[in-house]
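With one protein chain withheld, the remaining protein chains of the complex are depicted in position.
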Amino acid sequence: MDNYILKMENITKTYSNGIVANKNVDFSLKEGEIHALVGENGAGKTTLMQILFGMEKPSSGSIFLNGEELTLSSSKDAIRHGIGMVHQHFMLVESFTVAENIILGMEPKSGISINESEAVAYTKELGEKYNFEIDPNAITGMLPVGIKQKVEILKALARGAKILILDEPTAVLAPQETEQLFKELLYLKEQGHTIIFISHKIREVKRISNRVTIMRAGMCEGTFETADQTEQEISRKIVGFEINTELKKKETDLKEPRIRVNHIDYHDKENVSILKNVSFSVRGGMILGIAGIQGNGQVELIELITKGRKLMSGDIEINGQNIENLTMKQLRGTGFGYIPEDRVRQGIARAGTITENVISNEYNHKGFSRYGILLRKKCNHFAATQIKNYEIKCSGASHKVGMLSGGNMQKVVVARECDALPKVLIAEQPTRGVDLGAAHIIHKQLLRMRDEGCAILLVSADLNEIMKLSDAVIVIYEGEIVAYYPDISAVSEEQLGLCMLGIERHDEETIKGVI
Amino acid sequence: MGTLFSMIFTTDFFYSILRVTTPILFASMGAVVANLAGTPNIALEGIMLITAFIGMYVSFISTSAWIGLIAAVGAGMLAAGILAFFTLYYRTNVILGGIAINSLASGGTIFFLYLVASDKGTSISLASKVLPQINIPLIQDIPVLGRIISGHNLLTYLSILSVAVVYYTIKRTPLGLRMRAVGEKQEAAESVGINVIKTKAIAIIISGALAGFGGAFMSMGYVSWFSRDMVSGRGWIAIAAEAMGRTTALGTAVTSLLFGTADAFANSVSVLGWPADLVNTIPYCATLVGLFIFSVREYRKRQQ
Partner (left out) sequence: MSRERSFQILRTVVSMLIATLVAFVIIILVSETPMASIKTFIIGPFTSGRYLGNIVEVAIPLTFSGLAMAVLFQTSLFNLGAEGIFFLSGAIGSLVAIWVPLPAFIHPLVAILAGAIVGAVIMFIPGVLKAKFGASELVTSLMLNNILLGVGCYILNHVMRDASVSSLVSLKFSESALLSKLIPGTKVHTGLLIVIAAVVIIYIFLYKSKWGYELRMTGINTAFAKYSGINIVKVIILAHLIAGILAGTGGVVENLGMHKRFEWTALPGYGFDGAMIATLAGNNPIGVVGAALFVAYLRIGADLVNRFSDIPTEMISILQCVIILLVSAERFLYKYKQKWIEKEAR
């Protein structure tokens, strides 16, 4: 008789903007197991665990812990029931010592002040109990990422967590640190803890988990014994096969290289390498796709290309000009469009109307303004045209963009960036969080741009999208280009998948071909 | 020039520095606490004015300075509580909330002043009480230093004590730890079950209490009456002092002292015959210059 200590039944979570993050998901946990929860970004794994940890409330469904139904109104409740979570982005106060972070909220007192020596002693004991080597007096902000993670785990254990949820714990670790973590997890398992391990790294899942639950597009694809699955089988279930909405790609004349990235090296504050010797070029009339699982340096690379960060070494040329000396306005002036990954933070002005959002690249040009005055009719007409062409569901051009659904918001961004007919277009996760219909419209537009001679750099964690749109593909893994396929039609998804997971790589000669 | 120097380097001058720094110090400590928890209190100026009035009035009707003091501090906490309610719960913009309370203070105090004293300018007609001056035995006999340190109003000594209290609370108590967590990384505090809104509200109310001491000093120590707009921007100077003191108790105490010095200087030179109107702007010019230097430095640092 299997000993299930946790059952989540029929969990559905719909957000107020219409996105269904979890749909009728069932999840069960056996005592003392290490259970992996896998799936791509946006598959719904984090949402499911946030529900378990009390940070989100399910729209419907129930949770049973040791047979008893739970209603969790906050993480405080979850902690009380012995559930602890270590988030992907650490929730530590950088300026505190390790001990202070551990005892926060349950401070040992002597009189009215915190008993510091007791806090330090407690932390030390805790570390020893679980075989973690930590210095209670170290300043958290100065610690390497691997140690910070240990502190996060200890934080959960200190509050009595029997079930430990780890969200993408190895995403930020170097290989040796990962080994360390696994040793500790196995030790914890021996001590009677149960662990849920969210990850997209299949190799690790195979190594350490007893069972694995696979999620895709908000739904549960099934729960399996890890030993019974091969890596390929797991990756196929993660990525899934879909009936593709057909898109025809024309033959085009390739123009001169419009995007040139040369020998980019980039590292973060703690000198951890984020990008290593990245070089490639994109010609007019082609789409170069960058395939890769999130967190392998794509975000930083795009930020460097779009002047969101300062270059450290190497240089970037757009439309023949070195971008280091250009202002954003000048860069856009060369014929540069950018569909950002975070549309809410950067791509739109939420309180603005559709018209105001859609003219932000062109309001300075003839036809849109004369002698400094915006030509109302022209702007509204422009907005109305975009609304029609992109089938934006709204109540008109004066609809506030912040009130649109994710897909429609993205259509506004794409409409704006593409209409100026840029010579270069950077598309970053262009259909993330976007419904299928809107995604199809956006894809059609991107292909249209390509056919007209635009050089498009496409970054996406969605393999389907990469395969549908790109002419050539490079795969990025841990900040390096590990593969280059000049002709996408000659590649299979599985091939790409293996490179994305770092299992296979091309030799240097082949990779040089993309420059 | 000679007269200027002979005025500055006197024990009287240094004594006056400590005296005029008192309200700024209280308010800036309040600013430190509020800012630390991530909820800057823009209403300190208004709260000081309100509490100056309340202190004066309650001491009048109760014929006790102590009861007046308690009422002032209580009023400060109440006003801060209203600010906290609107900014934390109703999501009023923090700055607009501050403007609202300040409006209430500048007009409201004159409104009630007229009602109770039939005078829109000052409350001199009312026999309000004053908090005692303290001559510290032994210390008062030390040459030079004694004249500077001893003989101050009780609240002046309390203001110096408040620096220690704020410092200690922030660094050593659980409340201080939690406020720091809430101000630096809210999610970290939430992840261990701390009630963020409650903690922020406590911080705002504490800052209101400290401002209350500052206001009480104005009408019951600095002078013995309430007059319109008597806080004259000290609340704003306190906020600037806190920004330059990098939200630390000790750093802010130092910057407050600097501005207090500018204030004392302005007071002293007024007898030299320099035009009073311009002399009175010295503390504000000093603050402006201080902020300028500070901002440029921060800018340069960010560029690296």
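Letters A and B name the chains as they come in the text, with residue numbers starting at 1 for each one.
By our rule, contacts are C-beta pairs under 8 Å (C-beta built on N, C-alpha and C of every residue); 3 or more make two chains touch, one makes a residue touch a chain.
Note that the coordinates shown come from a computational prediction; the quantities given were computed from them, not determined experimentally.
Enquirer: Looking beyond the chains shown, say which of A:75, A:123, A:194 or A:361 touches the absent one.
Expert: A:361
Enquirer: In the full complex, which of B:16, B:102 or B:186 touches the chain missing from this view?
Expert: Checking each option in B:16, B:102 or B:186, the one touching the absent chain turns out to be B:102.
Enquirer: Of the residues B:232, B:255 or B:268, which one touches the chain left out of the display?
Expert: Answer from the full complex: B:232 touches the omitted chain.
Enquirer: Counting contacts across the full complex, list the positions on chain A that touch the omitted chain.
Expert: Touch with the absent chain occurs at residues 16, 306, 327-329, 331-333, 338, 340, 345-352, 356, 359-361, 363-364, 369, 372-374, 376, 395, 398-400, 403.
Enquirer: Which positions on chain B touch the chain that was left off?
Expert: 42, 86, 89-93, 95-97, 99-104, 106-108, 110-111, 114-115, 120, 229, 232-233, 236-237, 239-240, 243, 275, 277-278, 280-281, 284-285, 287-288, 291-292, 294-296, 298-299
The definition used in the following text is that only the chains that are shown with their structure count from here on.
Enquirer: Roughly how far is chain A from chain B, centre to centre by C-alpha average, rounded to an integer in Å?
Expert: 47
Enquirer: Going by the contact rule set out above, which residues of chain A touch chain B in the complex?
Expert: Counting only chain A, the residues touching chain B are 74-76, 79, 85, 87, 91-96, 100-101, 104-107, 109, 112-114, 116, 155, 159.
Enquirer: Would you tell me which residues of chain B are touching chain A in their complex?
Expert: 168, 172-174, 177-178, 180-181, 184-185, 187-194
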